[in-house]
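What you see is the complex with one protein chain gone and the rest in place.
On to chain A.
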Amino acid sequence: MVEFLSPKSKTIFESSAFIHKNSRHTSCVSDHYFNHAVEVFLPCCDSLPDAVQVSSPQRQEYYAVKRLPLAELTNAEFVSRFVKAGRLYVLSIGQHIDTHNVAAILPTGRLILSVNKDTYQELGLEGKPSQFEKPRKVTKYSVEVNLVAESFCKGKKNYERVQWCFKDRLDLTFDFLLAWQPNDPSQSLDDLGSFWSSKYECLRVEQRQHSFQMRNQSIPVIDSSLLLHRQHKSNQDASRMNGSSQGCEETQVRSCDAAEVYEWLGAVACQCDCSGASDSFVNTYRCPEPSQQVSSSVCHRWTGLITSERILHMLDALRSKVECSRMPWAALTVHGFTDSPVSWGSREHGFSKYGNNLYTFVIFPKEQRYWLIMGIGDHDVCP
């Protein structure tokens, strides 16, 4: 019999308040550069509220450029016009990170190249072996070039070397996705498209959206006030070391666990049938207890290349919406690209089994509290 090891993964759970001075929600969103999908789940809603619709990624467009040589992205003119003048998100697509070469430019102005061993040995740029490889059996290397460094300009040795490596040594070409957030509001994304339109095939792409409504559905009950209480209590328990089991049971009855909610959100995103009835395909998954019946709820999803500014914007809109309406809570899930070379910040990311890098905010109306659940796979560094 063949035994399959279950893939390793990590789920990181944080509970905090938006107004807390040490809250990490801004850095979590803005450091996650390459977002492929954004999903909003709003219970007790008939349709997507206008405030959320306005701030949604719908209006943010991006470019897809086919067969673009890497030398074009690193030349001085492009760097000064786009990389230094805004936040540029560039990611190559169509290549698998575990076996092929992947290139990305982070908004911080760093070019990250994840290359396989053969390419690395021919390319001629200094890099580091990937963190997830066994020592002495390295097949992946990551090369980093700082495009915004002062020394990276025409005539300097480093610049010429990089240009020579991408032009003369290896003709590295990729299909790229580009999104740009210019610092100067008078500039727009059109400049990016017109920059190459004569030479390469540039396509302006809109985010795809998908929406569905659910009626008469039961949703888990989360009591955020209890959450705070419970934490407080458990701290006390730790100091006293007695009667802890009783205290936990008491709260379990009244509020759902974060892990349960997370699982349920996943089931909703996949549009699973959560009624619990057994059918031809046996799925007896039910909404975790305690639950409440809701007349209708909305789930909306945008996919494409979404900048982290947009998501921050959207998170703010959701916060104010949850606060002023009678929603019990709201959830925002962001999926990263499975084949992006970085997950959060410049932490390395690999595909391994499923290439997860996603995070979910569950926003509560009370005291601006939130849950943050981050999911990462085997080849990832804990954020």
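Methods note: a residue touches a chain if its C-beta (ideal position, glycine included) is under 8 Å from a C-beta of that chain, and two chains touch if they have at least 3 such contacts; residues count from 1.
Operating definition for what follows: contacts and distances are computed from a predicted model.
A single chain of the complex does not appear, and UniProt lists its protein name as "Ribonuclease P protein subunit p29", one of "Heat shock 70 kDa protein 8", "Rab5 GDP/GTP exchange factor", "Ribonuclease P protein subunit p29" or "Sm-like protein LSM2". When you scan A:Q121, A:N146, A:S197 or A:S295 for touch with the missing chain, the hit is A:Q121. Only one residue from A:W164, A:F212, A:Y285 or A:Y354 touches the chain missing from this view: A:W164.
In the full complex, chain A touches the hidden chain at residues 120-127, 164-165, 169.
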